[in-house]
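This structure is in structure tokens; I'll ask about it shortly.
What you see is the complex with one protein chain gone and the rest in place.
Up next is chain A:
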Amino acid sequence: MAPKIEYYCPCLSESPHPPPPNRPSSSYSFHPLHNLFFCEECDAVRCNRCVSVEVSGYYCPNCLFEVPSASVRAEKNRCARNCFLCPNCRNTLTVVPSDPPEDVDSRMSPIVSTTLGEPPFFLYCNHCRWDSAEVGITFEKPTGLAAQLQKFEDSAPEALEFERLKEHFEPFLRASSSSSALPSASSHHVHTNPITAAASSALARDIPGVGKYNPLSRSRVGREKGAHRQEYPDYKSRVEVGTALSGEADVEFLRHLETVSQVAALEQRWTNSWVSPLSASDLKPLRIPLQSKKSKRCPSCRHILIKPEQKAQSVRFKIKLVAANYLPAIAVTLPHAQAAIEMLKRTSKTTSAAAQAEEQQAAGALIAGHSYSFHLAFTNPLYDPIQVRLAKAIAPAQTAEGDEAAERARRSTFQIQLPSAAFPVGAFAEAWEYDDEDEAMFLDDDGMEVVEARGKKGKDGRGKTRSVGIVEKRANVTIVSGEVLIPKEARGDVKFNMLVSYTYRSDDPEPSEEAQTGTPSRSHGANKGPEMKNFSFYTVVDLGSIMYREEPKLTADL
């Protein structure tokens, strides 16, 4: 596995420090940079776990029709135009006319001009060649098919029962919504759009017989519920659910089974809203389920972080505050692994991909008892240069019992060396704006040795070149090198938390003028004087797992 880096969002923990990376649960707190947002108001990273999501529109993924939220419910969340899924393979179906009556020798005849649109029409799957005539569904006209199919759906006993249930509870719901608008809910509706408001009020409604969790007014709601129960008569179901009758039919069907494919597979029944037939040959075409475009808000200040354009065809965003525009992107590589892979590419004769992957993994392995250097490439998204400082995050001291245990722990954990001095990363610019001379300034012959003075360069006692510091600096990318020392006893993954702090020029005016806090904004701005701001974030760096050569005395030691 290639080494990787993920960014921390502190929403899951009380402390601003990340959990130790070796805990399995820590993975929920770290995210790839491209999944994160950045709230300018709060000056903080936000992830998909903490943002609040709201629907900004529904559309059909096939015909890209934007469905008004009012009709979404009536059309049962599925496309009401001519979009259908093949019940057999879930490809989209097309409407085709029937074949013209076959001549005696039609195959041999020259090009027949197809008589246009001969009814009956049917739905046809281009992939598996299922057609709706197989289940007795044909149409006289090639339009308005969904309405015709929805008629089938709506006349299903389950659907009818659901309608009756809705009718039964309708007067109660109307009464309860008019009498008591929940006071606690009102504060939430300040920023919501009508779609979300409708959805959340529907969810917040008090349903008779279903307890609503409300710790403050629990007893009150309970009393109300009791009161309503007396006002409304019990509902009498009109369909027998799960009768023994259908069970027997199923047994009969299974008894005469010849191939497994006669039974509808789980994937074939999955997308159906109501009870779906057990037999594959009875499956009906499905109207395509709608999808929604969503916008996301910061959980604490409620500002929008990302908002798509309304149009279903558009893939652009009206608002897009993604972390990648604010935080430097970091890429981790292991030079020794890359060199080994390059060698393998040139020399290897194995052709199978699996064998190659295995070889590459072996080549890039981190072997206990060795030290390796790793590269961190920082890419600056800001229009101003930044100064970056790295630190290995020390886990909140886990008090070791006794010196011996501490010593043992020290011996069996890897040591990380990071450049201790701050290093610059150039400003982002369009590719043609960079000067050629900027490049390769810090590059030397073998690309490994450190020339940059501020790095912790130089040689250790034995004259071996140490490589902690800047390796390369070009355009808006700076590559620094760190080192990992793996003791013989070390096991597990080389995974550590790294604190990245960077200073950037703030465009904001004096903080006293407005309540705005500093934010690493990408926007240009003409103002009085550059003011330097600092922003820090945590990451987890995963270099891979430690391999060790089988040594019997070691295993005895453990």
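To be clear about the criterion, a residue touches a chain if its C-beta (ideal position, glycine included) is under 8 Å from a C-beta of that chain, and two chains touch if they have at least 3 such contacts; residues count from 1.
Operating definition for what follows: contacts and distances are computed from a predicted model.
Peer 1: Among "RBR-type E3 ubiquitin transferase", "Dynactin subunit 6", "DNA-directed RNA polymerases I and III subunit RPAC1" or "N-acetyltransferase domain-containing protein", go ahead and choose the protein name stored in UniProt for the chain not displayed.
Peer 2: Its record in UniProt gives the absent chain the protein name "Dynactin subunit 6".
Peer 1: Given the contact definition stated above, which residue among A:Asn62, A:Asn88 or A:Ser506 touches the chain not shown here?
Peer 2: Touches the omitted chain: A:Asn88.
Peer 1: Decide which residue listed in A:Cys128, A:Ala147, A:Leu160 or A:Ala429 touches the omitted chain of the complex.
Peer 2: A:Cys128
Peer 1: I'm checking contacts with the chain that's been left out. Which of A:Ser261, A:Ser300 or A:Ser314 qualifies?
Peer 2: Considering the complete complex, A:Ser261 is the one touching the chain left out.
Peer 1: Check the options A:Asn35, A:Asn77 or A:Ser98 and report the residue that touches the missing chain.
Peer 2: Counting the whole complex, the residue in contact with the absent chain is A:Ser98.
Peer 1: Write the list of chain A residues that the hidden chain touches.
Peer 2: Within chain A, the residues touching the omitted chain are 88-89, 96-100, 102, 106-108, 110-112, 114, 122, 124, 127-131, 133-134, 261.
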